[in-house]
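Take a look at this one; I'll ask things after.
Every protein chain of the complex appears in place save one, which is left out.
A and B label the chains in the order they appear, each numbered from 1.
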Amino acid sequence: MTLTLCLLVGAVLFGIGLYGAFSQTNLVMIMMGVEVMLGAAMLNLVAFWRFLHPQAFSGQMFVLIVMTVMALEAAVGFGLATARFRAKGSVEMEEAAELKG
Amino acid sequence: MTALLFVLLLLIGAYVVTVIERWAVTGRIDPVAPLAGALALLATESIVPRRPDRTLFDAAPVLMLISAVLAAAVLPLTSSGIVVDLATGGLFVNAALVYIMVALVMAGWGADGAYAMVGGWSFLGQLIAYSMLIVMPIAAVAMRAQSLSTVAIVQSQASVWNVITQPLGFVLFVLAAMGASFLPPFDLPNATALAMGVAGEYTGVRLAVFRLGRLVLVVTLATAITVFFLGGWLGPLLPGWVWTPVKTLVVAATLLAGGRYVPRLRQEHLLQWSWKLGIPLALTNIAWVGVTLLAVR
Partner (left out) sequence: MGQPIAVGFFGVVAIWFAITVFRTSSMVRSALALLAVMVALGGIFLALEAEFLGVLQLMMMASEMTIMAIFMVMYMMDPGGLGQMEMTHQKRSAGLVGALGALGGVTLAVFVAWGGGATVPTPTGQLRLLGLEIMGRSMLIFETAGVTILVAMIAATAVAIARWR
């Protein structure tokens, strides 16, 4: 029963993150939506590890990798945002249409 | 150890650290001054800036006090005198200390003032400098103890203290602890040059809580240095529960008094020194500890 509860919370968080990543115009806010989605994925991973395979620690290893990748993707994203801000003066994704069409 | 005894010990420790800090600044030992100062602060009118972010402004001093107390809760007084003996105690101390930074950023942003904001963000820059230098010596100490539990770390120093086998880690951890509690020479967030920085917009009760949080933070960091490097409650003649406070107070006095003779470092120099010199030294420390542990076997 607790497993279903965890998976429900993870599913709702994933939906909220997906909404945020699609609806926001600013790069930093889109990245926040992606962070929420990754957090929901980590919650599902830990719930599956705890209730289905508590003896297999590759589940915890996976969570470590996802946590590290979260931090890393934020770092690279902020580097890109810095470069974009210096070139164009804003990080609004609505204005980033140079490669369109 | 009951929660009441723990809180009492923290308050007594904060009181003594205030007396020591006053001695370090003015050169006189004045045992009544903290009580008089606290009562005067509580009687002061509580002024709120013009357009603050109320939630952040009110929550910041409380968060600072709570995270310092949480970090102290996993540090032992004696082998059974610990509030909660987490299996990942060393990591939990670090986790609770990071929320000090969150509290200072909230205080700096919530006060709606330029100098407070500069103080808050500059503490974030300091965190980038000192956070690795806190974690890596803890990792080296945990390598010797083969456990992250703080009780096990103290018990592993029964033969010889960690300050003798890991001097490099000790020096880096003391410097990082001074940075983490923004003592001089790392006290840009709180400096008179910035109109008292983050603490400048607080008055009355909130300033009292902020200052109490900072003192409890100094006590917590001094206890952490004692537990990780100076052998905790181990010592020849006196019982264990006397040794820990004695060592903690000696460390706190050194932290408070030692930094005042060094001029304040600029942010960019602090970051340069920390990343170009400090982190390679911390990694060398971990390698050195690993080599010695394998060679002793």
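In this text, a residue touches a chain if its C-beta (ideal position, glycine included) is under 8 Å from a C-beta of that chain, and two chains touch if they have at least 3 such contacts.
The shown structure was predicted, so the numbers you read here are calculated from the model rather than taken from an experiment.
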Only these shown chains touch the missing one, namely A, B
Cross-chain touch to the chain not pictured, restricted to B:38, B:66, B:124 or B:279, is B:124
Have a look at B:33, B:48, B:62 or B:95 and name the one touching the chain we're not showing. B:95
Residue positions on subunit B contacting the omitted chain are 53, 55-56, 86-88, 91-92, 94-95, 98-99, 101-102, 105-106, 109, 121, 124, 127, 131, 147-149
Sites on subunit A contacted by the missing partner chain, in the whole complex: 1-20, 22-29, 31-33, 35-36, 39, 42-43, 46-47, 49-55, 57-58, 60-61, 63-65, 67-68, 70-72, 74-76, 78-83, 85-86, 90-91, 94
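We take it that only the chains that are shown with their structure count from here on.
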Euclidean distance of C-alpha centroids - subunit A vs subunit B, Å: 32
